[in-house]
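Of the protein chains in this complex, all but one are displayed in their positions.
Right after this comes chain A.
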Amino acid sequence: MEIHATRRDLLRATGLGLTGTMLSACGGLGSDNSSDENTGTLKIGFVSPRTGAAAGFGEPDAYVLDLARKALAGGLTAGGTKYSVQILDRDSQSNPQRAAQVANDLINSDAVDLMLTTSTPETVNPVSDASEAAGVPCVSTVVPWEAWYFGRGAKPDEKNAYKFTYHFCFGVEQFHSMYAHEWPQVPTNRKVGVMWPNDSDGNAIRAALGPLLEQEGFTIVDPGAYTNGTNDFSAQIARFKAEGCEIFNSFPIPPDFATFWRQAAQQGFRPKICQVAKTGLFPSQIEALGDLGIGVAGGAYWTPTYPYASSLTKAGGKSLADGYRTATGKQWNQQLGPSLALFDVAAAALTATGNPKDRAAVARTIGTLDVETPVGRLRWGQGPNANVVATPILGGQWIKSTDSRDKVEFVLVENSSDPNVPTAAKLQQYGRR
């Protein structure tokens, strides 16, 4: 092909492309600043990733928002006054800049009284930061709490780093407890091959979880931090095979795990336990792996067997899962629990505050709140610090579904961080089911 084009042309054109991208990112400035002065209405902002890379997390939001709106249709009574409640949901597009922008719009243009946000540090941390800066109370979930608390600049010895932002989620200790109770269920040589990526989750896990697992008598084989979006994992597979690892653990984005796991099959790495986090949360991520997905172990922050119900909507456990299937035709998804729990916290905090329009008072109320939610009873003030409630994550395994409507199902095999939730089976060696 004799075509007159040079690298410079290509780069120049690429540069134009990047400029275009940045221009578009600057869009949406100058939104109007008209705030609703109607004091009889409480406004709740809800920011989650509905599109973009983390859109899978936001999938059940429409259903949960519908439940919450119905439950709050009659309004809330606080300090003897009845308020109507408006929920404003916004999409973070899985993008930190966009998340900060929609949060600031909700704060400045819509004058929300309370902010709720969920799923991944890319969405939650910027929304929490914007709320803290503006003095708007904010409750968040589904980010490991260390990544939320320390990831936003709290110092290790600080116990009360934030005034307006509160969080409930599992942390490294819950992962440690889950793995320590789950892996011994299958006899192995206790050598763990790990693929912890070079991102905030991966590095936090490497620094905090690795040493804890070594204390339990596991040998960690860590080839090093890889970049998300890597398309070949031959180097790691060769290392795991050479070291004879019988347990595999990773915190990858879904496509990286699929690439790795297929290459592992091609190149003959077949551990007895394959334990993943961050991917393997939702049925679609396992179905996409085909037969290779059966027997993969994962963690759950909510399942329909959790014996708790939402204090706001009374939904929980099986009724929540069944309601979701009736409304959407889809199999349950563990996001249902924490997303609904956010609205339980919101309703409890607003009603327990004498003047729910007083943002500082609402924030103080959350700091002492005790509320029943689908993921369990949340009590702030019990540690690990003033802003965070550490919630359980329980170990489970994906098996071929016994329900003809579904391809795979998740069964709990470990409940060390919440023994009230029943386990259904023991962990089976990968490839033996």
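Just so it is clear, a residue touches a chain if its C-beta (ideal position, glycine included) is under 8 Å from a C-beta of that chain, and two chains touch if they have at least 3 such contacts; residues count from 1.
Assume contacts and distances are computed from a predicted model.
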item	value
The complex's invisible chain, by UniProt name, from "Branched-chain amino acid ABC transporter permease", "YfiR family protein", "Electron transfer flavoprotein subunit beta" or "PadR family transcriptional regulator"	"Branched-chain amino acid ABC transporter permease"
Contacting the left-out chain in the complete assembly, out of A:174, A:236 or A:275	A:236
Among A:88, A:161 or A:265, residue touching the chain not depicted	A:265
Which residue of A:40, A:211 or A:290 touches the chain not shown here	A:290
Residues of chain A (touch criterion as defined above) contacting the omitted chain	1-11, 13-14, 16-17, 20-21, 24, 51-53, 55-56, 58-59, 94, 198, 223-227, 229-236, 238, 241-242, 254-256, 258-259, 262-263, 265-268, 282, 284-285, 287-293
